[in-house]
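A single protein chain has been removed from this complex, and every other one stays in its place.
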Amino acid sequence: MSVVFEKTQLLTDKQFHYCPGCNHGIIHRLVAESIDELVKEGKLEAGNIVGVAPVGCSVFAYDYFNCDMFEAAHGRAPAVATGIKRAKPDTLVFTYQGDGDLASIGTAEVVHAAHRGEKIVTIFVNNAIYGMTGGQMAPTTLVGQKTTTSPYGRDEAWCGAPIKMSEMLSEVPGSYYIERCAVNNNANILKTKRAIKKAMQYQLEGKGFCMIEVLSTCPTNWGLNPVEAMKWLEENMIPYYPLGVYKDKGAEQK
Amino acid sequence: MALTLMKGSEAIAEAAIRAGARFFFGYPITPQTEIPEYMSARMPEIGGCYLQAESEVAAINMVYGAAGTGARVITSSSSPGVSLKQEGISYAAGAQLPCVILNVMRGGPGLGNIQASQGDYFQGVKGGGNGDYHLLTYAPSSIQEAVDIMMFAYDKAEKYRMPVLFLADGIIAQMMEPVEMPAMVDYKVDPEKKPWAATGWKPGDDPAKRAVINSLFISTEELSQHTEKLQAVYREAEKNEQMWECYKTEDAEFIITAFGTVARVAKTAIDEMREEGLKVGLFRPITVWPFPYSHLKEACDQESVKAVLDIEVNEGQMIEDVKLALNGSRPVEFLGHCGSQFPTTAEIIEKIREMKEAK
Partner (left out) sequence: MVKVTINEIVCKGCGLCVRACPKSVLALSKTKLNAKGYHPAEVAVPEACIGCASCARTCPDVAIRIEKE
């Protein structure tokens, strides 16, 4: 028997605490597999990996990634990653952040990490809601979307239209590679992994700031079952947050 | 060794470098901007890193990241900026990260002003950030003392795995004094000495040795165990690290308590009063956390002592610790101003005379 698919050693044995169907688990695996492959390809030393976990649903990510990990204050992961990368330039440093963390409380940190061309990779998981606190409105919540703090649906006149981080960060001169992905089907899962791995490779080559935004479901707080939630993401999130490469300085140079 | 005339900011910055600091993350704010300026020129010369952060919030979180790799890291700011750092300071205390934080205090609350002040005593020693934590907090009263403390600050921070805070007023940073600058320490991260740091763990290594720099302990039992561990460290630091100075207290009728540069004004006043035959002494805490409670009580419990005068450049903050130390054994009076006005020797002498007449 040959193994076609098994769990990567870059994930610990700890079971994910995420709700059934939550996309965090898929995205964790893609990040871990990408790093594992770079190690196996001889592009990265196994001891030179540090991840930074956020505050939010993925706050316990330090229990899942099988490498040295930091737990940052809410939104501050890019600043923490900056400190780590400056102290250990040979280390692959990634942050893993949700939309409350990155697109709300941590906007200054991510914008300036991009602005400095910080050689880190940020994985930005956008599920258009605050998951950990129980389904409140996020800056990424869609217009009309009902949450526990927008019970009548998000009103654009009252609190603005959802923020588009990939578009915004691609305009920052220091950013190097920005792509928005989703993990709603097999093809997109494979694409997301390719994007994450490319970003990691750019970091190892000493290029600038890379961010991969991954659209994700939150079945529990959206009030849908995991399969319905994937459909909702396809019908509502992808049209507003179009998938694709927003910036790739590496490709421009080719 | 030769004495060099140096500005306080630059002497403190150079001392940090000589103590092994190779990473500085900060943001300009008066009256400490000469520290980042000095670091921006000096760090590249010695293969270190100076990085201007987008905010004090980001700077302290960069400190968190770099300190977690075992490096010796420093940040500096002044009062409103240190308020912004409180989030990261609490996290560093929770995650037990050694680092050095400088607060060159200016007037508050809010923007206050840009002159020297001692208004952040409460913030420094009574919390500032959330949760049950302390910082090993030094209040130097001269540039030389700040330099000398800096030379062992990292050793203490690493011994106890806690951040060290310098509570310096703007005078220390802005004045110039002759300083004897100690020799450069050769510091390298030793993973054996810092097993908690992110120094290159890989799958297959002992899982218990994987670095997880973290202040989150979600179960009540785990958090309780963690904070008890922190408290045990604090009790140990209280036992070993108290520093204070007694100046002419042995036969004193009145004892002045003061910290930082204002203690130097008090000393001048004491010398003048002694010439007139007024027996006054000074008790100066050098560590304001741990506060030298029992030593202050011992100095004030001498039979000769009638009363205590606490002098600060604020509206009365350390006085609470002075009263705690004395526990009612002597009356405690206060002399101080906010708005960064330092009490003059004349004011101090007048106040002591009033106290003497009232007896």
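Here the chain labels run A and B in written order, and each chain numbers its own residues starting at 1.
Rule of thumb we're sticking to: contacts are C-beta pairs under 8 Å (C-beta built on N, C-alpha and C of every residue); 3 or more make two chains touch, one makes a residue touch a chain.
Source: prediction; values computed, not measured.
Every visible chain touched by the undisplayed chain in the complete complex is listed here: A.
The omitted chain makes contact with just one of the residues A:Y18, A:F70, A:Y96 or A:W222: A:Y18.
From the options A:I26, A:I120 or A:L215, the residue with contact to the chain not on display is A:I26.
In the full complex, chain A touches the omitted chain through residues 1-7, 11, 15-16, 18-26, 29, 183, 185-186, 189-190, 219, 225-227, 230.
By our rule, only the chains that are shown with their structure count from here on.
Put simply, chain A touches chain B in their complex at residues 9-10, 12, 45-50, 52, 59-60, 62-63, 66-73, 76, 79-88, 108-109, 111-112, 115. Across the interface of their complex, chain A is touched by residues 23, 25, 49, 51, 53-55, 57-59, 61-69, 71, 73, 87-88, 91, 95, 198-204, 207, 210-216, 218 of chain B.
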